[in-house]
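For reference, the structure I am asking about is given below.
Note that this is a trimmed complex: some chains were dropped, and none of the rest were shifted.
Chain nomenclature is as follows: A and B, assigned in order of appearance, with residue numbering initiated at 1 for each chain independently.
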Amino acid sequence: MDEIDIEVVADPQLRDPVFVEGLPGVGHVGKLAAEHLLEEKESEVVRRVYSEHFPPQVGMNEDGTTDLVCATVHAVELADRDLLVLTGDQQAGDNAGHYRVTDAFLDVAESFDAEAVYALGGVPTGELVEEYAVLGAATDAEFVEELREVGVEFREDEPAGGIVGTSGLLLGLGERRGLRAACLMGETSGYLVDPKSAQAVLEVLEDVLGFEIAFDALEERADEMEDVANKIQEMESQQNAMATDENLRYIG
Amino acid sequence: MDEIDIEVVADPQLRDPVFVEGLPGVGHVGKLAAEHLLEEKESEVVRRVYSEHFPPQVGMNEDGTTDLVCATVHAVELADRDLLVLTGDQQAGDNAGHYRVTDAFLDVAESFDAEAVYALGGVPTGELVEEYAVLGAATDAEFVEELREVGVEFREDEPAGGIVGTSGLLLGLGERRGLRAACLMGETSGYLVDPKSAQAVLEVLEDVLGFEIAFDALEERADEMEDVANKIQEMESQQNAMATDENLRYIG
């Protein structure tokens, strides 16, 4: 196998495509959003990207067969335009790998003449989120304005420390190729898989790209996660109570 | 030395060979199984694979001489067919190394026109195993069926997280070359070297490949390990008893 291997699975004509990335990250927000798009809309696999920078691993299918770790690009048909949606279970395991694999993703985007790149992800707040704001970042000021108009928030110096991994490099390397790219980051506690944050990110994408999508499946999953979160909170408050008791005994 | 160096030691004509891998891993199941094959059957070394992706190390022979770390491919003569058996003390130390070294193993398999690849290993259960089931994974659905017929179990989403390392890549990279490959994973606690699990895996291999092998040596080793396991369990239950006493004192 080559260092990076782009398998061409299909080569359809796409209408005004934009490239949307949803790999694993904080709260699995980007991954949930991208996978929800694929579940709700017609799609077909167009590319698979294999790389020795991914972990040496195969994943299990339900029938007992296996698939080598890869990132998959799907063509998704919306009412007025098409999307390229990138999903996968892994990111690269080293710095140079991150750069090279992201360059391969951008090669795919350019091979379909994608007009723009949207990197979906989460931004950790460290506490339970009530209002799911979506933070943004983009390669140019005009793109920032477009996103601000549909409700994306831009806060000085946030996220602190910038944007790391494939999402960050899609902007950084995209800009150097002359591609417009933006990152949409749903606020999320950072402690749990967060379908509500994914929904907030997708609602922004609906506005920007002009499409509609049902959220029932994502809302159901959000309810399940809320039950989990409640149980964890309950356990924690019990533990804190016990810890306080012990502390009192210890110090007193 | 090149990045990977395949030393040709012998080039015998083999009858319908299949390639069997048994490198170190969970419970040393694959390694024990492969080494038991070599002890019980006629064999000769045909290839040695050296690589700078292995640790920088030599192993000691009994006579005071040393050998550079490598993986060794042996030709094993069975009644009706031949095997290629891969053994070694090390796996690659980095992601890219895993991909490249496994590609070299598959080059060896193809140079002997191997019909199929069997990766032997263990799957950790986290508790002492009573019934040694063998879990499977394969590159195609037909191969899954063949293995299910001889008692290999296929469970949805097991092993969770897929198959990592050389065993996983033999399937992942093998499939991309058009090679049929399967992984046979003996259940094992994951805490100890497990000759019984290795025997369970070899019994499956006997059925699939149509050969017979004596297990006395492996059973002896299993008895030794059981003594070790019993002693550990004894020590643990004593420690737990002590810990419980202390806990009571601490809380009460």
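In this text, a contact is a pair of C-beta atoms (placed from the backbone, for glycine too) under 8 Å apart; a residue touches a chain by one contact, two chains touch by 3 or more.
From a predicted model like this one, the values you see are computed outputs, not experimental measurements.
> If you can see 2 copies, how many does the complete assembly in this structure contain?
4
One rule holds for everything that comes next: only the chains that are shown with their structure count from here on.
> So if I superpose chain A on chain B by CA, what angle comes out, to the nearest 5°?
Superposing the C-alpha atoms of chain A on chain B needs a rotation of 90 degrees.
> For a test of understanding, state which residues of chain A touch chain B in their complex under the given definition.
Interface residues on chain A, with respect to chain B: 1, 3, 50, 52-60, 62-69, 93-94, 97.
> Which residues of chain B touch chain A in the complex?
My answer: residues 92, 95-96, 98-100, 102-103, 136-141, 144, 148, 154, 156-159, 161-166, 168-169, 171-173, 175-176, 183.
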